[in-house]
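All protein chains of the complex are present and in place, except for one that has been dropped.
Showing subunit A:
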Amino acid sequence: MQKKENQEVENRPDNTAFTQQRLPAWQPILSAGIVIPLFVLVGLAFIGIGVALFVTSRNLHVLEMDYTGVEKTSPCFSCSDPIKQKNCKCSLSFELDKLFEGPVFFYYGLTNYFQNQRAYGVSKDYNQLSGDLDYFTFFFSIVPDSTCKPYRYDVNNKPIVPCGSLANSMFNDTFNLYQMKNGVKEEVPLDGKGISWWTDYNIKYRNPSVNPLRNAFNGTVKPLYWSKPAYELDPTDTANNGFINQDFLVWMRRSALPNFRKLYRRITDGLPAGNYSLEISYNYPVIAFDGKKKVAFSNVSWMGGKNEFLGIAYLVIGSLCLVMSVVMLIIYHWRNSSPDAN
């Protein structure tokens, strides 16, 4: 009898928690006892964070100046005329009432500049930029990468290195900062080391391992808009030349939004109170597309640079949480006290 039963049940499904859909489970319910305290706690936490962010942000200083030269009164007005010859210089003077605590970061900024355009953003050859010499030559129509068009070859079919729109349009204004001490200009030391990402500098961008570097660029041409080839970006320092030039790296890390700042230099000791003059060699044309050029000095905290948005947002959301917890409490009580609730 027992045997027969065993035979008969060969189609019997397995009796496991999974097949019978009885897996042990927790079935949470959004009950008042959970939701309302949650909102109170979150509200309090958010307000706390908000206050911290807000206060920190308030204590930071930012000094931002436009030097596009659109208006006639602007010191760089003369340089903004595109007909003017290259290497036009202009200077911007400003005054600090009190000490700008170090380290101070010195940025240049562009507005209405769409580094986030897709075709523009992908217009580069990563293999080339990682120092692969195979991508320095013209090889049928495969290298350099076709995304580099129209900055791929020059008229003689010589490959452009570094190719592509992104590299081609590299920002090329340069700045020198002077402190006016008793009528004497004293140059403020600007530190340009390590302003790019560690990974960009050490991994993503590599120079070809050819010494001297210029030999690697034989048979190539510099980007059309560049005044000097890549291997002359900083002839004084091999660790800052070619593709691993810090300014180049900063430029190549394209920004997410059309108005952006990019780090130019670091002023480690800060800026004491006094008068300053910023000398600009004005090369980069922006007026054509209604762009603006700016410089900015800022110091940072644990939360980065000055930005009150996040602090305020935290405060608002935190307060809303508290308000909603009260509203929910009221509704819950009203609902439960009414006799026909269920």
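Quick note on the criterion: contacts are C-beta pairs under 8 Å (C-beta built on N, C-alpha and C of every residue); 3 or more make two chains touch, one makes a residue touch a chain; residues count from 1.
In this text, contacts and distances are computed from a predicted model.
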I want to check something: the complex is missing a chain, and I'd like its UniProt protein name from "dolichyl-diphosphooligosaccharide--protein glycotransferase", "Phospholipid-transporting ATPase", "UTP4 small subunit processome component" or "Proteasome subunit beta".
"Phospholipid-transporting ATPase"
It is residues of subunit A that touch the chain not shown, namely 8-15, 19-32, 35, 38-39, 42, 46, 49, 53, 103, 105, 107, 112-121, 123, 125-127, 129-130, 132, 145, 149-150, 165, 168-169, 195-200, 202-204, 253-263, 266, 285, 288-290, 298, 300-307, 309-310, 313-314, 317, 321, 324, 328, 331-332, 335, 342
